[in-house]
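Every protein chain except one is present and positioned as in the full complex.
In this document, chain identifiers A and B correspond to the written order of the chains, with residue numbering beginning at 1 in each.
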Amino acid sequence: MMSIGKSIYRKEALEKVTGTAKYAGDFSKAEVLHGRLVVSSYAHAKIKSIDTTAAWTVQGIRAIVLGQSFPLTGEEIKDRPPLAFDKVRYYGEPVAVVVADNETIAKRAAELIQITYEALPVVNSPREAITSGAPLVHENLIFYEKIQHVYPEPNTNIADRTKIRKGDMVKGWSESEVSVEASFSFSPSDHTAMETRCVTAEINRDGKLVFSSATQSPYMIKKLMNDYFGLEPGKVVVRTPVVGGGYGGKVAVQLELIAYMATQAVGGRTVKIMNTREEDMISSPVHIGLDATIKLGCTKDGRLKAAEILYLFDSGAYSDKGATIGRAAAVTCTGPYFIENITCDSLCVYTNHPYATAFRGFSHSEVLFAFERTMDMLAKKIDIDPMQLREINAILPGQTTPTQMLLNNSTVGSLPDCIQRLKQLMNWNEGQRIQVSDHLVRAKGISCIWKTSTIDTEASSGVNLLFNIDGTVNIISGIVEIGTGTKTILAQLLAEKMKMDIHQIHVKMDVDTETTPEHWKTVASRGTLLAGRALLKAADDAMSQLKDIASRVLICSPDDLEVGYGKVFVKDEPTTYLYIKDICYGYKYPNGYSIGGQVIGTGNYMLRHLTHLDHETGVGKPGPEWTVGAQGVEVEFNTQDYTYKIIKAYSVIDIGKVLNQKAALGQVMGAMSMGLSFAGRETYVFDDEGRVLNPRLRTYVPMRYGEHPQYMIHFNETTHVDGPYGARGIGEHGLIGMPAALANSLSVAAEVDLNQLPLTPELIWKTKESGGTK
Amino acid sequence: MISYDFEYHKPTSISEATHLYQSLQSQGKKPMYYCGGTEILTLGRVNRIVTGAIIDIKGILDCNVLKLEENLLIMGVANTLTKLNETNYFPLLSKTIIEIADHTARNKITLGGNICANIFYREAVLPLLLTDSQVVIASPNGVKVSFIHEVFHQTLNLNDGEFLVQVKTDNSYFKMPYVSVKRRRQWDIGYPLITVAAIKNDNEIRVAFSGLCSFPFRSQQIEQSLNNRQISRQSRIDQVINDIPAPILDDVHGSAEYRLFVLKYTLNNVLDALEGERHA
Partner (left out) sequence: MLKSEITLYVNGEPRQVYVRHTDTLLHTLRENLGLTGAKPGCLNGDCGACTIDIDEEPIKSCLTLSVESTDKKITTVEGLQNAQIQKEFIKKFAFQCGYCTPGFIMNCNALINKYPDADDAKIKDWLESNICRCTGYAEIEEAIKAVLTKNQQGLSS
């Protein structure tokens, strides 16, 4: 292998360590106007009046934009005015945007806008939301426009319901000799990308709307501007430089809509809006919360027979991606086990919390937390090793998923192998709970993982390869460089495919929807598959062009030729060759005749045979393949004060094929860190009025240097036939088992069932106090 | 980013500073003394501090003093927490302040700013309370020295226009056994759930708290209870809890009940450290 598997440094590395990499907020021009949001101080209230008189007295104010009844926006249900209109539905909701000559003036004026509210009763959790008589977050749910495959229930707070009906529950329960039932919950939390969301918008003289945005979905913005505002797709341009972290949070299209309204209000002048950290945490969409109840049945020897599941996702005030998340949760509702009989209702529920969007893992860490905790409770009840319970039920090729998709050797990795490996790595046989000293125990917990993607069935990606005169190649892809290093992976794939030096490959880091082929969205760990396949196709295209020219010069059939090492050569006679640099801009014969032209390879890729889910049964094929794995956590727990330290965190993941060793490790490690941080410490704290009490990094404290565990990571490689060189998605998987594994280790350590997040010492103390001993 | 404007002044002497204050005050500018500025900038950004003029006292020599003079350690208020920690004249103070904020922030946060902070933890004050330190306060009428107990009740009570110049601590305290324990909700940096600092003077334990109530304090009542060796350790701790002078905080860092739980075992740890482990 030339390049695959090697730890190639990221292509934009030097720019990033020298501070010259430019992010959306780093571009500034004197004539840019600044927009500043005015946000709601209530979680649910009628807007009685908005007084802008004082704000207008500030010198340098250009516009104050307030909410309007139209358009309503939302990716599945159009339930959200970009700026609140008539009422506010969450604390921090944007109500107005002030546009001024500079940031200071904009802020000053924004502070002078007086809004009078009339408080309404608040829906403060999904369980509360579905009780009869709960206040309605959306009275007009019945009237909202929506896509076909979403099922809001009018006059309730239910925005969508996905049903899984597999097998026969009566049979399942009758075959179950043992069962457990438990409930789980956690509140919304945050992505906390270090770069807050930022966008500039302007409308050119010729009516072209140009955004520069820190987004994971530039092409979606283009599409939605057409959908929401009726703008011609060709007249919307989105530019996206490198992005300072997304983790799903920058999938949502929110600030762009407000920026559009703002630039419109000032005759198309450029308006820049950059979230403050506080706005980024609560005004822009958040990581979803969940209430869940799971009932599991099995035989005495641990064979799972029945699962009855209720997921209530806290989508917050709007359904934007919440419905899609609820659906993804249903697809994976059981964890990576084969269960014949399943019923699951996965609901996307409105509350008066900040609204949710994608979060790395897209419902999987959330669902696995609940499910894998239940697995441990079941293991305990039938007195079987939790590792063994998982081994017995691990899903295999030839079996079906909850949506009744039949798996084969390619579409699912080998979970039993992952479990075996994890067992060794964790030295599982030494025992799960080891007394270290009087008040100190070491405890281990595990979680198995699986994930497919539930992306649009028509999601596609395109890649252009432009040759330079010296034979080097520029890769142009619509993938956003949000930190995953996917563009460097593309370069590696190309280097491998064309047997060329990675340094001869240049990658265009920024995206410009006007000139860059579309990549659906930079999400769902699908960059490598979609763009990778598109790239390989583009490389084939380029190579056949090169061979075509070479064949005419060398006077042979293109079939006799091969491309590699900067040359096109005769397979059978490698000493007969042409340098690519001599033909990639065409070939010039000695007499001056020339043929060909610049070689431009193009390729695209679309996933095959994906379907929607059947509304009554959930039957369908939502994603191409399943990455599986097994993860573990080892904690050192103080039985006296309930504090703990995460000593080690383990991941064994069937990655299909390692494309870049260190980059893959980095993706997994970073994801594990984020998962542990979410599980151990991150949550919004709401008061009774639904206000977030900690919308700052002073009181919402992600994991810091030195609090990180030792990471132990191992990759298995079961080829995914469709994947480039057999690779599977990997960007999210390190995260998704961490909450469950941490909760399982602490439940063992503290000898009490810990079924809420985050797992703070206070939670453990409280659970102990309330007598929740095992 | 602060949306209002203020003037910046940097006097070089105490009297210049106090007179500046007076004159700015008379112009209606609501001046403020500025030391590390970390709080003025962060609370200013959300309009919880609003001022028309700031007087940076870091240019005043007296505020930068850091030296042992005979048996008194003199600490100018403009010394950063990092500097105080690195010079480490006063081990208990070092131990307490190294837990405030994070290292980079401590390069900017000053002793004076922390004592006078609006954010109510003011953890640097705990060692000063325990050691009967003296505070040097400047006013337009000159400079006065008081024991910290006389002027610090929940906050440092300064009259309009006064500012804190120095803190003086008798170095005989530096040899006494001490502990300083900071408990947080879950993480290793930032605000406390509760902080307890204590020293042992002869046989008497002195103890001061931050994060327990909405102000830092030392209480005679509590110390009496804690030192009452007639009764069991458990009863002493229960008694301490009865003596807490104000409602226990109940906030995003932890509930009041949980703080009590943490307080109990932390007091046990303190007693273990200062009295030796005892199985009562």
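The rule is short, and it goes like this: a residue touches a chain if its C-beta (ideal position, glycine included) is under 8 Å from a C-beta of that chain, and two chains touch if they have at least 3 such contacts.
Every value quoted in this text rests on a predicted model; they were computed, and no experiment measured them.
Peer 1: Of B:A17, B:M32, B:L81 or B:A101, which sits in contact with the chain we cannot see?
Peer 2: Going through B:A17, B:M32, B:L81 or B:A101 one by one, B:A101 is the residue touching the chain not shown.
Peer 1: With respect to the chain omitted from the figure, which of A:S185, A:T276 or A:T411 is a touching residue?
Peer 2: A:T276
Peer 1: Specify the residue from the set A:M703, A:I730 or A:A749 that touches the hidden chain.
Peer 2: Result: among the candidates, A:M703 touches the missing chain.
Peer 1: If the hidden chain were put back, which residues of chain B would touch it?
Peer 2: 1-2, 4-8, 10, 36-38, 41-42, 44-45, 54, 56, 58, 82, 98, 101-105, 107-108, 188-189
Peer 1: For chain A, which residues reach the chain that was dropped from this view?
Peer 2: On the side of chain A, residues 7, 9-10, 12-23, 25-26, 28, 104, 191-196, 242-247, 274, 276-277, 482-485, 662-663, 665-667, 669-670, 672-674, 696-698, 702-708, 710-711 touch the unshown chain.
Keep in mind that, in the parts below, only the chains that are shown with their structure count from here on.
Peer 1: Using CA atom averages as chain centres, what separation in Å is found between chain A and chain B?
Peer 2: The mean C-alpha positions of chain A and chain B differ by 44 Å.
Peer 1: Please name which positions on chain A make contact with chain B in the complex.
Peer 2: 103-104, 107-108, 111, 640-641, 680-681, 685, 693-694, 698-699, 701, 703-704, 706-707, 758, 760-762, 765-766
Peer 1: Can you name the residues of chain B that touch chain A in the complex?
Peer 2: Per the stated touch rule, the residues are 1-4, 47, 185-191, 251-255, 258, 261-262, 265.
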